[in-house]
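Only a single protein chain was left out; the remaining protein chains are all shown in position.
After this line comes chain A, so read on.
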Amino acid sequence: MSENILEMHGISKEFTGVKALSNVNFKVKKGEIHCLIGENGAGKSTLMKALSGVYPYGTYEGDIVFEGSVQQFNKISDSVKAGIVIIYQELALFPDLTVYENIFAGNEIKQGGIVDWNRTIAEAKKMLDKVKLDVNPETLVKDLSVGKQQLVEIAKALSKDVKLLILDEPTAALNEDDSENLLDLLGELKEQGITCIMISHKLKEVISIADKATVLRDGQTICTLDAAKGEISENVIIKNMVGREIEDIYPKRPNKTFGDPVLELRSWSAYAVHLGRQVVKDVNFHVKKGEIVGVAGLMGSGRTELALSIFGNPKFYKLQGELLVDGVPKTLKHPSDAIRSGIAYVTEDRKGDGLFLIQDIKNNISAANLKRVAVNGVINDNEEVKETTEYKKSMYIKASSLEQAVGNLSGGNQQKVSLGKWLFVGPKLLILDEPTRGIDVGAKFEIYTIMNQLIEEGMSIIMISSELGEVLGMSDRVYVMAEGEIKGELSIEEANQESIMQLATQ
């Protein structure tokens, strides 16, 4: 048997025309902590999903060799049986069940078909000891902090005789103490012979804990760095992560002239009551007329929360600080207030809270501003068809007709409908949240072109994006967020991939 517990050879995976992974090679030695690094969308999660059987054998190309033999996982339980357990960023626990029920969920200790709860509790205690979590196993999971919940997940993995533990951004939602505890624990598990793959954006963690680090970019393996050879350092990682030249898909704007601030935030904070934490902290922020302001940062850094707190606060955060539109202080209590003040927000989750999927293109485009085609509350059907048709044309929405249900369109066209809905309102400030997520290059270019046209017409844009290329290619100024705070403001001349990454991974 080779000393590699896992070898992935030439893995390729395609999603309807988009290559998510191409010919990825990935080797993990037994008993090491191996970090997997890359930008959002680089293919890390896809690779791990192929490994764990979320994408069954045959839906990808290439071989997965685990403990010396080629594996053909058809479902997640197959990989679990082999000893591979993934812990996702979004924890898969049942909040209303107890700790011991969670640890053995799906893996119950049974005697003749009946659960033996006494033994379950006893076993759960052993597992909790292993992960050094000192809680009563009968506590409900929802009463534990996120850090402790993470440990419960690990205990659950240990109960399944895990050989290879995969952690997807385990510390993203943890505070510093909890993060440190977790990293210590991983070190101890390593002593016990458990191999660990960790996906992380926090480079400091990677440097402190990793034996090896593999960098993915655009679905390809870029390099594997070895700590023993002193190869793992922040600069090396960042260079390899972002290395590509910005392709010429960002259309240029000839004349850039900025006016007065359209929107300004002063000491702006938002507290999410349901999460029990501060999601936006003391933000000072402004957007000038005719400006595209990029908001960079990693997922969970508070960018979307910032946008929502501006856009009429639909999640009912407790807000503090001052918000000025055109220099006038405003209180926006409902998205309709924000719309009236000329602000529009194109959501990052177009299917979840952006579009009415069962309704047609026409109804979606006109939804946020029906008054435009109505007299005394009665809609003029013909006028509506005429005006929405113009948007369909000017935004290059490809569909068989205006009456096609939006749910049947491609992602790119859905995004254009989502954008069109807000242009129909005629805002002066457009907030775009991940405007090109999950759409192909052609549609991206069209959306960038539309953005530039809008700026020409005197609009301002806040663009939240995880794609650094896009942020650098389109923005006039960049804010970098992490942990709900603005960690830095960069002029477009100062901004480059390294400087942004440095601020975002602090």
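In this section, contacts are C-beta pairs under 8 Å (C-beta built on N, C-alpha and C of every residue); 3 or more make two chains touch, one makes a residue touch a chain; residues count from 1.
Here is the rule we use: contacts and distances are computed from a predicted model.
K.L.:
Could you tell me which of "Acyl carrier protein", "DoxX family membrane protein", "Xylose transport system permease protein XylH" or "Cytochrome c oxidase subunit 1" is the UniProt name of the chain missing from the displayed complex?
P.N.:
Per the UniProt record, that chain is "Xylose transport system permease protein XylH".
K.L.:
Of A:Gly53, A:Gly354 or A:Gly412, which one is in contact with the hidden chain?
P.N.:
Of these options, the touching residue for the absent chain is A:Gly354.
K.L.:
Using the definition of touch stated at the top, determine which of A:Asn74, A:Ser394, A:Asn408 or A:Ser491 touches the missing chain.
P.N.:
In the complete complex, the chain left out is touched by residue A:Asn408.
K.L.:
Tell me which residue among A:Gly10, A:Gly259, A:Pro314 or A:Gly426 touches the hidden chain in the full complex.
P.N.:
A:Pro314
K.L.:
Considering the whole complex, not just the chains shown, which residues of chain A touch the missing one?
P.N.:
311-312, 314, 334-336, 338-339, 345, 347, 352-359, 363, 366-368, 370-371, 374, 377-379, 381-382, 385-386, 405, 407-408, 421
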